[in-house]
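Every protein chain of the complex appears in place save one, which is left out.
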Amino acid sequence: MTSTMEPGAARGVDAIKVSGVGKSFPGVIANHDVDITIRAGTIHALVGENGAGKSTLMKILYGVQRPDEGTIAVNGTEVALHSPSDAIAQGIGMVFQHFMLADNLTVLENVVLGAEKLHGIGEAARTRIEELSSTYGFGLDPDELVESLGVGERQRVEILKVLYRGAKIIILDEPTAVLVPQEVDALFENLRDLREQGHTLIFISHKLDEVLSIADDITVMRRGTTVAAVRPQDVTARKLAELMVGSELPSPGTEESTVTDRPLLEVEDVEVVDAAGRAELADVSFTIHAGEVLGIAGVEGNGQTELVETIIGMRHAARGTIRLEGKDITGWGTLERREAGIGYVPEDRHRHGLLLDSPLWENRILGHQTREPSVKGPWLNKAGAREDSERIVREYDVRTPGIDTNARALSGGNQQKFIVGREMSGDPVLLIASHPTRGVDVGAQAQIWDHIRNARRNGLAVLLISADLDELIGLSDTIQVMLRGQLVGTFDPQTVTPQDLGSAMTGAGGAA
Amino acid sequence: MTLSRRILLGLAAPVLAVIVAAVISTLVLVATGDDVGAFWSTMLSVPASRNIVNIINNASLLYLSGVAAAIGFRMNLFNIGVEGQYRVAAFAAAAFAGAGVLPGKLNTVVAILLAMVVGAAWAGLAGLLRVTRGVSEVISTIMLNAISGALVGFLLSKWGVATGVSTNTKVIPHSSWVGGFKVTGDPVEVFGLSIFAVVVGVAFAVVLNRTRFGFDLRATGSSESAAVASGVNVKRMVVVSMLLSGAVAGLIGMPTLFGDAHNYGTSFQVGIGFTGIAVALLGRNNPIGIAIGALIFAFLSEQGNLLNILAGVSPDIVAVTQGVIVMAVVIAYEIVRRYRANLEQAAVAAQVEPHTDVEEAVA
Partner (left out) sequence: MSVPTTAVETAAPAPGRMDTRSRMWLYLLAGFVLVALVRVVSGANDVDSAGTLRAALESAIPIALAGLGGLWSERAGVVNIGLEGMMIAGTLGAGYFGYHYGAVAGILGAVLFGALVGALHAMATVTFGVDHIVSGVAINIIALGVAGFLAESFFSALPGGGPTQSPELPSVTSIDISFLSDPATTIQNKHWFLVSDLASVVGALTKELSLFTVFALLLIAGTGWLLWKTSFGLRLRSVGESPAAAESLGVDVYRYKFIAVVVSGAMAGLAGAFLAMVASSGFQQGQTNGRGYIGLAAMIFGNWRPGGMLLGSSLFGYTQAMQLRSGGESLHALLLVVFVILLAVAALQLVRKNRTQAVLSGLLGVLFLVWYLSTDKVPREFTTMAPYVTTLLVLAFAAQKLRMPAADGRPYRKGSAG
């Protein structure tokens, strides 16, 4: 699977050695007893689920956070990193998952910002950037506005930023999260070139097949600590996955199917275009029946957000039809669709799901401003909203001092539970759940899944978008994969394997 | 958080602001060598009954102006054009009522409605520009203010009647006048139409807090993205809010017009629109706060009129005090808000068990 030779691996000193590192926050232990050895001149992958502690560890390595215990040695010398500048001085550079780029500035300006002393901001800098870009095959034009760059190019600008500052050790946080397959291949080419030139790369991911194809060493993290250090040639994806979750993969629910043959949501040939006329969704067609959960798998950024927004009415389809219980709702606005019984658990709960500076009981009204129990005619029904908020807090186990607490004060998991409870009120016929358990602790996650299963038994149709394979396989009756705005494959959760899904999601091939 | 604590926190900022303003005004007076003692004794003196009437009258006008601005502020719309809206509305009402087409009180009623419509339209123009062309309502309302001045001046010069120094619209027939309330024994009365302040205040409170429309308005001001996801038609809300704001602004000139001046001209009272914005900020855009703010500002202005005679201090110092109150209060509100948010988060953390929701804490 991977070569046995190790090009560029220097002898002797390890690039980074992390020993016994621990870090806690109020109420949370993010890292404990972390031990990692990263050999110089290698590509080292760090894998683990969401919440395993990878991000915190990387922030410690980059000087954004300081460890509570343990030591870090860079190139053999123990160091204390108090800020990103310290890390940069040690030759460590970080490419964040969410790019830190100013759209209206050029590549050059974004790269030299903060490091103007190195080569100035004029010709010398331009030359250096062109040099780096051609050495590593980035193909970047220093004078192009970042705004016009694609995702893969933007990532290369981020990598260029760290190289420009002399980084020898580069940390990449979930770099392939938003890339399409060709971009992933291009990135891996770049990473191999960097390794040739003697750089050390730390690659954080939860995409097991990618990790197996690029890494020289793999460290697995689970629940805040390191549980295994392996070589790619010694493990399979399945084994890695088990190390990550600590047990076998979830098996799909074995309860009886509740899928009826009454179509609830029918989407036909829907096409959505952006302001410039480019297709964001094309030829999208599917049907969800009452009592059915349709799971949409896919790498983030392939059209899932657009799909969700089109069905809830925040965007309008340029072509195609959408039918709810037989009625054509294609031209309807969000309010009408909600009144017709569509519930929406949004991906970004802070932007779309809550009024953060309002009390919980007022948040009960949000999205339900025209229906019981929140309103009576044009008037708000405060008592009704308050009573129902209490019910939601009870039934969904929302941990809060009371319903007068502002939404902002609750933890993400409890905010999400409240939102799910709210959207499931009033007997919706269709629930759009976009990453419904993202950033939610395992206990809350299980509770939310139970509520969805219960509702499904009572005839609810669910459109589930998720990046969590557990969730998709465990909840869905059918799984479809979305890639570049189109649906490219249908799978049965009872028989699908992670490799099948992964391949379809990355366009590497159809069902095994 | 307990109710008493909430009230305390709510009052902390305005009280702090008034204190800061008092200190700074005193310092300014010291710097210019004015008589600080006389200033304070005048300002804190109990107003004569005649002045109390003036204070009530001015406060009701300021209240209307404050509510007009607050309707916009609640939606994150900055309607700086209250001044211009009330000017064109007052002119329209005065011109119509002066023409005396309709008899008696019917004339009055229709004129008032006309004022509301004209005020709404003048504000609605800015709202439309914003939703259709993306023009910031801050600049468009300010431009419309200036245009309104010139426009009304032009119309006055064409249709107005020159009486001595000023040009005015035709005097409104006696039968359309609105009598006042004799609150004290003085010849000065509280404007009859100042009850509009009460009516508007109650309506504002009720609509804002108890109706679906009010909820939508507050939601859009709080988080436009969440409002859109919940089904609110933001563009429509923007236009409707500006219309309402302008309609209320149109009422500002009515008490004076029908209770005192009886025509509109070059000497009609100006400046209330801007002071109303200050009052709205001081009162944090809520119906009771604005009332208190209006009373404070009216009190300060009225007492200020005496400064020249009784203390030899320019009454402009009151404008300084008022300005500093506004600035101090908006800063104080920010500080209190942050303090309050921290308190609440600590309370929640104390009540709720720690969890292993790692992604959460580091996000």
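Chains here go by letter, A and B, matching the order in which they are written, and residues are numbered from 1 within each.
What we mean here is this: a contact is a pair of C-beta atoms (placed from the backbone, for glycine too) under 8 Å apart; a residue touches a chain by one contact, two chains touch by 3 or more.
Every value quoted in this text rests on a predicted model; they were computed, and no experiment measured them.
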item	value
Sole contact to the chain not displayed, among A:G70, A:P84 or A:G426	A:P84
Residue of A:D33, A:E131, A:E147 or A:D269 touching the missing chain in the full complex	A:E147
Selected from A:D103, A:E189 or A:D328 as touching the chain missing from the view	A:D103
Absent-chain contact - pick from B:G10, B:P173, B:G192 or B:G323	B:G323
Residue ranges of subunit A at the interface with the undisplayed chain	59, 64, 84-85, 96, 100-105, 109-110, 112-117, 120-122, 144-145, 147-148, 161, 274-276
Where the missing chain touches subunit B, by residue	28, 32, 34, 78, 80, 129-131, 133-136, 138-140, 142-144, 146-147, 149-151, 153-154, 157, 274, 277-278, 281, 314, 316-324, 326-327, 330-331, 333-335, 338
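FYI, only the chains that are shown with their structure count from here on.
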item	value
Touch list for subunit B against partner subunit A, complex	1, 209-216, 218-219, 222-223, 225-226, 228-233, 341, 344-345, 347-349, 351-363
Contact footprint of subunit B on subunit A as seen in their complex	25-30, 50-53, 55-56, 59, 223-224, 312-314, 333-339, 344, 346, 351-358, 362, 365-370, 375, 378-380, 382, 399-401, 404-406, 408-414, 439-444
